[in-house]
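Apart from one protein chain that is not included, each protein chain of the complex appears where it belongs.
Then we have subunit A:
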Amino acid sequence: MTPFSFNRATDRDQALTLATRGARFLGGGTNLVDLMRETVERPAALADVTGLSREISETPDGGLMIGAAVTNSALAAHAAVRTRYPVLSRAILAGASAQIRNMATVGGNLLQRTRCTHFYDVEGSRCNKRQPGQGCDARGGFNRIHAILGASDACVATHPSDMCVALAALDALVHLASASGTRTLSLTELHRLPGDQPQIDTVLEPGELITAVELPASALAAHSTYRKVRDRASYAFSLISVAAAIEVEDGRIEDVRLALGGVAHKPWRATRAEESLRGQPASLDTFRAAAEAELAAAVPLSENGFKIELAKRTITAVLAELAGVDA
């Protein structure tokens, strides 16, 4: 590990000041410490922000404000999340292990980097995300867990988070602070597609800090779930995951939220499928047609062509389960 200086930020202003001097923010360390040990990341300074914003509170309009330093475990266990946003508890509990969920923070989960093995393989693989312009060994290499939507010639990596897939479906907002002020983004705007700059995962400015994630009030969200398909029954990154919420009245789909994980460089809000579902009868044919619409643009790699059909089947099955339609 490359030597670095360490400071624990006692408040937001101190954290932002440390960042203007070049420090990287450190949450639970479950991703960044690992990447530093592998020398994928070599920050000269770290600012520990785990002491900031550890609260989950009700917002005036009936939503929840989640401090960025709340642990994944605490968020999944929170009573209001379990009853009003079950998709979020389910997504978090489907990710990592209990030990890692106890350490990992909400802010860190949003900013975790891809689990592409070629990205990690400093000595043996070319990677445009790790070293811009070097080339991509994943495209013709180990790409079983890689992207089928929104990839580029430069990068086929996926975003590994389960939590973010649920947040994308829940219309979550991300609150940010920097030396020049504060701003709020939609979660779906935070992460970017790789294009020709795959080294940049998000639209965050240098030194910008995630301070909170906000869940808007949603009647729909209480009827939501998350399904993760992976190579092992537990403790594995997703091949395909689906976060969904649906409201069916008199057999018609009144409203729906759908997001996919394991398919792209960012948590994938399935807007095409949502458009094709609204107002339609809640049936297997409708669900399958929506899945077909969303995956129409999918492009397989050498080892992950199965994911296109797997995504369609998982979307259909999850919507059928939520809508009470026999599969």
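To be clear about the criterion, contacts are C-beta pairs under 8 Å (C-beta built on N, C-alpha and C of every residue); 3 or more make two chains touch, one makes a residue touch a chain; residues count from 1.
The definition used in the following text is that contacts and distances are computed from a predicted model.
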* Leaving aside the chains on screen, match the unshown one to its UniProt name from "ABC transporter permease", "Histidine kinase", "Xanthine dehydrogenase YagT iron-sulfur-binding subunit" or "Hydroxyneurosporene synthase (CrtC)". => "Xanthine dehydrogenase YagT iron-sulfur-binding subunit"
* Touching the absent chain when the full complex is considered, from A:15, A:52, A:93 or A:323 -> A:93
* Among A:83, A:134, A:271 or A:302, which residue is in touch with the absent chain? -> A:83
* Which subunit A residues would touch the chain omitted from the figure, given the whole complex? -> 1, 3-6, 8, 26, 28-30, 33-34, 37-38, 46, 48, 50, 73, 76-77, 79, 82-83, 86, 89-90, 93-94, 96-100, 102-103, 233-235
